[in-house]
Structure formats: structure tokens, C-alpha cells
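Dropping the structure in here first, questions after.
Only a single protein chain was left out; the remaining protein chains are all shown in position.
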Amino acid sequence: MSFTEPKDLSRRQLLRAAGATAATAGAVMAFPAIAQSKKFGGVKLRGAAYQHGFFNHLKKYIPEFEAATGITVDLQLSAFPVYNQQADLELSSGGSAWDFCNVTFIFAARWVAAGLLQDLDTFSRDTKYTPASWSPDDFVKGAQLPYMDAAGKTYGYAWEGGAMLMGISRMDLMKKYNLKPPTTFEELGKVAEAMHGKDDMAGFVSSNLHHWYLPPYMQGFGGDVFANPPGDITPTLTTSAAVEAVDFYTRLLSKYSPQGVLSYTEDQARAALIGGRANINIHSSSWVTSMLTAPESKVKETALVMRMPAGPKGDFPASNSQGLGIPKNAKNKEAAWEFIKWALSPEITTRIVKDTGHSSICRRAVISGADHKRVNTINGQDLSKLYLEVLEQPGKTRNYMAYRTVKEFPVVSDVLNKAVERVVSGQMKAAESMKVAQDAAVDALRRTGARV
Amino acid sequence: MTTTRYKRPGHVAAWAVPLLLFVMLLPFLWLLQMSFKPTPMILEFPPRLLFMPTVEHYVGLWQGGFPESFVNSLITSGVSTLMALVIGVPAAYALSRWSGRGRFGLGLSILLTRMAPPIAFTIPFFLAYRYLGLLDTRTGLILIYMTFNLPLVIWMMQPFFDAVPASLEEAALMDGAGFPTVFAEIVLPMVSAGIAATAILCFLYAWNDFFFALILTRTDARTAPVAVVNFMNYEGWEWGKIAAGGSLVMAPVLLFSLMVRRYLVSGLTAGAVKG
Partner (left out) sequence: MPATPALSYEAQRRRFTRMAIAPSLLFLLLVAGLPTAFLLVTSLTPGSLVNPGSLTDFREPLANYQNLVTDKRFHETLWVQARLSLYTVVLQVLLGTGMALLVHSGQDRWQSLRHLFVIPMVLPPIVVAVIWKLIYTPDISPIFHTAKALGFMLPAFTSHADFALAAIVVADTWEWAPFTYLMVLAALQNLPGEYVEAARMDGANALRVFQHIVLPYIAPVLMVCTLFRLIDSIKAFPLIFLITGGGPGSVTEVTNYYAYLLAFNYGELGYSSAVTVVLLSITVVISWLAMRLNRNISHQD
């Protein structure tokens, strides 16, 4: 009558129960496959995306998919800039080398508007291909916006949501100097200035994607990138709000950021933040929350993640997403949909959150679920709630992310980058730089045939 | 003619040359040592000069799709060099013996093909390859490498053929040999040094190409130089791997160049100075 017997018994019971659950889960997951009984047996899918933690996690589960459906999946990952350029060329030239691919947010509007992607509603809303339980409407609206055309058709499903949040790495120092976390732009400027140089730390840090960081300030001061996107795409880069925004943002970069910040990649900015070498970084949640989750983070105990400050004219935190889509001329569209359906299914999404803690996924049901909340409550901070809030913001107020859905945005984004670089490197003042930017944007837009 | 060096009065510091060499090669040596340093030590300062070298970066490379890119580089460079030699050496000979008038014009057009900015060819080639299905194939790269290898062969070999007197050929011809035989058995052996030098240079230029491979390949035919750039990871610049990748990519051409260093000098000077 060993003391451990009851434990053994219950452990065995637990194991049995777990086994049963796993079998059921597996059965649920394999449901689409069973229903089709390997009709895609022997198909080889070729897909491409950029290197991201999500795909590393997904790759571990792919053998299950292959076993269940008979499809072989060849997923090629490349570095972000390399992938983007090749994908843009591949899709623009109507290639059929890929069956599914990542729809990068900067290019989503361009690809959708140019008809380079397959309309996924034909698959997702047809019970012949997709069971109702897959619920395409479960994807957070804000994350899906870039993949929808004017008529509301869907060309991509989001696997990654970027909700712009503010990360403060040294709350202990802030308390020491009696500083409260900023809630307005003005306060942000003051806090950055006050903390700059303390303990060998920069007050602020950013990276070279200014076309992503700048618009919230432009909108917060009352301006926008275009006059009334997506209809009227006249650039509005010389309004006083725009100039004020550039002035503010460039001041943060030139006065309170580490040296060489203009050439920082996102990773370098993140490294500075989690190493405690910079105090504030405003970027997508998956970058900022690494202060709390990354193993090499030195600021786990002193970090705070919160909503970014609001401007005098409103609160417009940017949100973006990355999606999976099917190129227009793909050879194995139905099989490709099988893969996307599986990869973004509620079951796989839940598993990824549970098994790996990776939580920048886009299904509302999963985000509101217990696992997501558990994984994302760190040091008493409910990151889950913040993430969802920002992603849903464009749906609530006006769709202020509409500028992203303009297909010519890549050209204007380059113009914005250069404008900020010119000011921070001291070549021009904000007003002059934005005037140059406006001219360049109008020129470039006209060359693409747009009427501005 | 005695080739005496003109000596400066001796004491331009006895060690100036190796010192200058060391300074000039510092950046290259730094990359090399970084490829063997364990990751945490890479960001250390002052940099540790004595450390336990590790091959973890090279091992990591080998598992990440790098070998395929290496093979692609080898094949595209090797085959394009071979083809350029086969077609170009006889052409260089022909140009050398050309008695007609178009020699300058011909030479200029050949030089131009070598000197044009790559983008001049990439746009038409990209569109053509898209149509022909040659994008992301080794054949596609080999073809476009010929645009600079072939002119290089002709440009380089011509002076070597110039140096072979026509009287030699005539002597053999008088003995009844046909022209092809004369060419293959008399003329070619005399320019073998030039062929070796040219072959190495062709291989080098093809191997080092970045632009064409960047635009015309995706993943199947990706070459080593593009693969190195691929390490610029979305979630982190893996310094060790980048250094290892760079070191690997430069290894073959370094080796070859040093092997034929004698010919490198004569190859370049024969081409440019004696045009």
C-alpha cells in the first residue's frame, strides 16, 4: 500500500484523459482531411515567407499536416527585405512559382488592387472547402483590413498582428526621478528628455521604418498622409500638422536616441530596449513585449508595456498585420487553401499560443481565451487586452489605417523615410524636408498614373 | 634590359611593407576572426585576442541552405567560364589576326559589354526570362554571366595572341597542316598562361556577382553571395553566421587568386597596358 499509489492511479487516469483529448483534438484537426480523404495526395506545395518565429513554430507541426493530407509542403523562408523584393517581383510578373505566400503589409494594398492574389472568399465561405467552424469572421477586423479590397472581398488571412504599443524599460528609474508614464505627446517629449543620459541610457529609440512610426504622430496632430484615402490620394505632407509631427518625431530621434539610430534595424532597437540601453520604444507588440518575455532581457522586472501616448487631436496607434495568401496564377490553389486553412485554424492557433507562448495571432476567440490571457499576463500586465484594443481601434473610430490600403503607398513610404532622414541628419528643417517630400510624392504618384 | 629596381635609400623602414599589409588586411582579418568567435564574445570590448575558437557558426551555416547556394555558385561560375573560353578564345585569336577595318569598333563594342552597368541587362533579361521560364534557374544565370565573361576572354586573350608571331603559323602551314590543327597544337600551347589567368578571372567575376543573382533568382538557384545577405534576419543579425558566411564565400576565389598570382599580374597588365 505505497503512499504513491493513489498518485499513480490518478496520473494514469490523467494520462488516459489526456490521450483521449489528444485523440479528439487530432480528430477535430484532421476533420477537413478526413472529409476529403487525401484527395490531394501527392501534391507538392511550394510556399514562401520571411523568417519569423511564427513559421519556425509552424514548421514543427507541418509533418502532421503532411501525414493527414498527403501533401508535401516546401516552405522557403528568406530575410525580410529579400523576401519582400522577390515576392513583389514574383507577383507583379504573374509568376506561378509559389502556391501560397506571405502577404506583407506594406505591399498588401498594391497586390490586392492589382489583382495579383486569389480571392479567398471563394474558399473560406464555401462549405465545400471550409467548415463553418473555421469562422472567417473570427479574425480581428483591424488585422484583416489590408487584405480586403473596396468591394469587401478577402485576399489574405492574417497570421500576425502588429499593435503599436509603448514599451518603457526602466520604470524603476522613472519612479526614482518622479516621472509618470506619458499619456500625451507633450509628456512623451518631456519624459524622453528627462531620462536621456540617466544611467548611460537613451531616452528613446526607434528604427529605420519611419513610414510606420510617423503616421500616428501625423494623425495625432490632426493631419494624415493622404487627403482622404483610399479615394483621394493627394499627399498632405505639408500641412501644419504633418510638419509638427515630423518636427516632434525627429526631435525624439536626434536628441534623445542612441547614436546612429537612423541606421538601426528593428532588431537593434529591440536589443537596445531589452538591454536597458534605451528607455522608450514605440513599436508593434511582438517587438516591445520582448522586454518581458525574451530570455536575454535585462529589464524583465522593471519594464512596462502600455498604450502609446495620444496626440492633441486624437489617439491613432498604428496596427498592421501579415497574412497568408495565394498568388493569382498558383498551380495548386485548392491544396494551397488546405494548407492555409490548417495553418490558421482555431486548433493550430490555440496550440501555438499554448505550446510556445507566441501570441501575436489574430483570431479573436483565441485572443480572448484563457491560454492567451495566461501567457500574456506578465508582471501583472494584461498584454492581451492591450493587443486586442489596438487592433480593433480602426474599426471603432474611423478607419485611420486607410492610408495603408492605398496601392501606391510603397512609393510614399519611401518618401516619408527620406524626409525623416534628412531632418535627423541635419540636412533640412522639418518644413523644408516635407516640402521636398510632397513634391517627390506627387511626382512619383503621377508617374504611376494616379491623378493627384 | 636589366630590370633593376630603382631603390630608394634603404631605410624606408625595413618593416614598412608587412606593416602596411597588416593594416590594409585588418578589416578582412577581423571578419575572419569573428567567424570563429563564440557569439557572446563578439560584442565584447575590448575584443579578446585570445579565445577558444568555435566552429558553431560554420556548422549552423551548413544546416541552413548554404551548401545549395555554394553548389549553385560553383556550377554557374564554372560552366559560364568554360563556355566563355570555348567560344571566346578562338574569337580573340580571330580579332588578333584581323586584317579588316572594323577592329576598333569591334573592340569597343566588346569592351562596352564588359563595362555596362549590370542593370542595363537585368531589366530586359528579367522580362525575357519571365517569358521563357528561366527565372530562378542556373541556366539563366550562366547565360547572363556570359555577357561579361565572353568579352573578358576576348579582351584578355587578344594581346597574348598578338604576341605569337604569324611566322610560326606559316611555318607549320607550309608543312601541310590545316589551320585548325595549327591553332590547336601550335598557337594554343603558347598562350596557355593567358588562358589560365583568364579562366581564373572569369570564374572570379562570375562567383562574385551579386546583382544578377539578386534579381534573377529566388530560392532554387540562389548563389552564395546572395545567401550571405539572407542572414540579415528579421529577428536578429546573426553576426557570427554572417562572418562565417562571408568567409566561406570568399574562400574559393581567394584560394584561386593566390594560386595563380603570377598570372594575375600578367593577365591584368597584358589586357590593359598593351591593349
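Some points to look at:
When the chains are written out, they are named A and B in that same order, and each has its own residue count from 1.
Note that in this section a residue touches a chain if its C-beta (ideal position, glycine included) is under 8 Å from a C-beta of that chain, and two chains touch if they have at least 3 such contacts.
A quick note: this is a predicted structure, and the numbers were derived from the prediction, not measured.
Counted over the whole complex, the shown chains touched by the missing one are A, B.
Considering the whole complex, the residue from B:Leu141, B:Val164 or B:Val229 that touches the absent chain is B:Val229. The residue from B:Phe36, B:Tyr58 or B:Phe125 that touches the chain not shown here is B:Phe125.
By the touch definition given at the top, chain B reaches the unshown chain through residues 1-9, 12, 14, 16-18, 20-21, 24-25, 27-28, 30-31, 34, 42-43, 45-47, 87-88, 90-91, 93-95, 97-99, 104, 107-113, 115-125, 127-128, 143-144, 146-147, 150-151, 154, 169-170, 173-174, 179-180, 183, 204, 207-208, 210-211, 215, 224-226, 228-229, 239, 242-243, 246, 249-250, 253-254, 257-258, 261, 264-266, 268-269, 272-275.
Mapped onto chain A, the interface with the missing chain covers residues 85, 88-89, 92-93, 110, 114, 116, 258-263, 268, 271, 410-411, 414, 417-418, 421-422, 424-427, 439-440, 443-444, 447-449.
Here is the rule we use: only the chains that are shown with their structure count from here on.
Remark: chain B residues 126, 130, 135-136, 214-215, 218-219, 226, 229-237 touch chain A in the complex.
Considering their complex, residues 48, 50-53, 76, 78-82, 85-86, 89-90, 93-95, 97, 265-268 of chain A touch chain B.
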